[in-house]
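The complex appears here minus one protein chain, its other protein chains still in place.
Order of writing sets the chain letters: A and B. Residues in each chain are counted from 1.
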Amino acid sequence: MKLFYDKIKRFFVPFAATLMICFVYGYAQADNCLECHSGWEDDERAPSALFPTDVHSQAGLGCSDCHGGNPDLEDMDDVRRSKGYRGIPGPKEIPAFCATCHSDPNYMIKHNPALATDQFDKYKTSVHGQQLLGKGDIKVANCVSCHSVHDIASPQMPTSTVNALNIPKTCSKCHSDAAYMAGYGIPTDQFDDYVKSVHGHALLDKKDLGAPACNDCHGNHGATPPGITSISAVCGMCHTLISDEFAKSPHKKAFDEMGYPECEGCHSNHLVLEPQLYWVGITDSSLCVNCHSADDGTIALATADKMHNSLQALYNAYDSAETKTDDADTRGMMVTDQRFTLKEVSQAIIKTRTVIHSFNADEVEKTAAPGIQTADKVYQAAVAKIDEYYFRRYGLGIATLIITLLAVMLYFKIRSIEK
Amino acid sequence: MENQNTNSSTFMTRLYSWVDERLKINTLVEYMSKKAVPRHSHSIWYFFGGMTLFFFIVQVLTGILLLLYYRPGADSAYESVKFIVSEVTFGWLIRSIHSWSANLMILAAFIHMFSVFFTHAYRRPREMTWISGVLLLGLAMAFGFSGYLLPWNELSFFATRVGTGMAGALPFVGDFLMEVMRGGENVTGATIGRFFGFHVAVLPGIFTVLIALHLFFIQRQGMSEPLEWATDTKITKKYMPFFPNFILRETLVWLVLLNILAVLAVFFPDGIGAVHWPLGEKADPFAPPPPVIRPEWYFMFAFQSLKLIPAHVLFIEGELFGIIILSIAGLAWLVAPFLASRKPEGQVSHKLVVFGWAVVIFIVVMTILGYILE
Partner (left out) sequence: MSDIDKGKRDFLGWFLKGGIGALMAAVLYPVYKYVIPPASGEANVSQIKLPFKIDELKQDEKKSRIFKFGRDLGIIVVTPNQEAKAFSALCTHLDCTVQYRNDLGIIWCACHNGQYDLEGRNIGGPPPRPLEKYAVHIDDTSGEIFVSKA
């Protein structure tokens, strides 16, 4: 009997321990959702495959934290019947779905205190929000359309669909699709225009994160066109001085009264290109003649002409200074100082192009004048370098003459000695 | 009529007797005034020694002028050279002449050395003149190597790194030598300090002593006469007085050289072709080396021949083997007079002549290869 008891003890204790461990392990294993779903989902873009990379997963959340239900259960029907199960939300339900946590400051403070909690409120003001929640239009963007789902990454991450460098593409998924956007009455060429613009080049080609993406002007959650009266305020966030100059100019009052967009009128909204000199002036291709005429009783075209001439003079001064400097350079003279001073002239050009927005010919002239002076100084310095180049050759000629004469005389002296 | 010429000569005569009274130079001047230079088909080569001396004098003068503005040190060397070339009046000229004259001096020295070799002027009793001369050539090349680094630009930084690195390949003393040359493990501002000290103080001092000896030997022994003159009694031996005939001719040559220097400095201030020294960019020890690093042309033959040796020859490392071979050849060259002395007077050692041609061809071929094979 004792022997049998011994045998059982030797077998039973490890067995019982194992069983206990399994039970405990089973209880600790709370997320059967991921377990089961990763078992039968084999698409690499399936939720269970993506979720471990998701920022929510990294915050310690599981499937049930969003979708509800009891993660301990194994049978899907049981899960569906369990308390709090929310299943897969439809497009109209998604904003509120996400907002359950993201609009709850008391909840969010436990995971990311710095993250704002007003996204849903803002969304409700946006065109997307009004269409979806007000009119039930499920074609418009909801949270998932931009942020993706199950592989959501923080916007700072390069993989995030809402990273600054990726935003134009994310928005254009819908907004460039003419068939999809049919019936909404808005253009679908914004992305195409943006890519050609200086902002598009800066952001997408040069990776300059200071350049605006769609959300910088339109907002992200409260996405709406800024509106005729407010678009200049948006541009003025970065282009502050230009905005100030424009506000001082006669155009501000006129544009506001006409309901005409301040910056967009001349510079476009999406296809913002490098401004050209001929935009300011009185020729047919200028922008000024679109509204002004020679006999409209204002000094407009006269001013435009003067401003054009000031800027043209500055450009010409820069170009001739640069050409002369290149001239000296190709002759092998050192022109690093001249090139440095030319940068000052570039600064003057930037300043003048800013002051153009005051549409005050005298101001423009005053700003261009120092630049022209500096450019002239560079020109003179380059001319001096070229003169030096010729002086060297001239001096060499004289020295050669002296030496040759001396050599010839020496030769004769030698001859005379040896006679 | 006589007065016009005697005014100046009275002054000179009075000056001469004043000096003679104090230093008793009369016998020396008498001796020197009898010095004669042989005239024969190869007399032209006699000028090349003087040409080398001329270029050296130009180097000293332009070097002193450059010293007025050059500032050694990693933070100031490049900037000061740029300053000289762009801001200082005629700075470009002084620097350009200094660079050209350096290269021409070494070229003249090589020609001088080989002409002496092939006219057998090194033979007894002129062994010491030959040895001092070969040493002078080595010093001139050391001048070139140390001076090249001083602008502290990309070109010179990497060339110096490779050059001093090769010194490190020597057995036993290699690492020590390299560290002493570089003033540390790497080429830094400390290297500039050392090279500068060598370039403006040590080397000029030794060079001046050696050249004084070299010239003294020549003055004491007179110019070497062609081999045939010792044995052939039928040749009429023609001479010209050293003073004033040869001196005047030498002056004429020096004038032409001065003009050549001026032309080169104006038209090719940064050198030409393979002999190029544009100031370029400042040295950046952390930047990747340029695709082609070259030593100066007078080192190219050694550089190229070392490159062509396989990694291992027998049991010795390739580079080391190359250095040993080059050193043995150099040593043989140095003691050539003693190798030649076995032959009786008037006869030439054919083996030595062949050796000489082998050296010339080797140097020329390796130098050319160095430039086309990159």
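Just so we're on the same page, a contact is a pair of C-beta atoms (placed from the backbone, for glycine too) under 8 Å apart; a residue touches a chain by one contact, two chains touch by 3 or more.
This is a predicted model, so every value here is computed, not measured.
What are the shown chains that the left-out chain touches?
By the stated touch criterion, the chain not on view contacts A, B.
Quick one: which of B:V37, B:I94 or B:L203 touches the chain that's been left out?
Reading the full complex, the residue touching the unseen chain is B:I94.
Tell me which residue among B:S80, B:S156 or B:Q304 touches the hidden chain in the full complex.
B:S80
Considering the whole complex, not just the chains shown, which residues of chain B touch the missing one?
Its contact residues with the unshown chain are 4-5, 65, 68-69, 71, 75-76, 79-80, 82-84, 87-91, 93-94, 255.
List the chain A residues touching the unshown chain?
The list for chain A reads 208-211, 237-241, 336, 340, 343, 347, 350, 354, 398-399, 402-403, 405-406, 409-410, 412-413, 416.
Here is the rule we use: only the chains that are shown with their structure count from here on.
What whole-Å value do you get for the distance between chain A and chain B if each is reduced to the mean of its CA atoms?
It comes to 62 Å between the two C-alpha centres.
Show me the residue ranges of chain A that touch chain B in the complex, using the header's touch definition.
Checking each residue of chain A against chain B gives 332, 334, 336-337, 392-393, 395-396, 399-400, 403-404, 406-407, 410-411, 413-414, 417-418.
For chain B, which residues count as touching chain A in their complex?
82, 85-86, 92-93, 240, 244-245, 248-249, 251-252, 255-256, 258-259, 262-263, 266, 269-270
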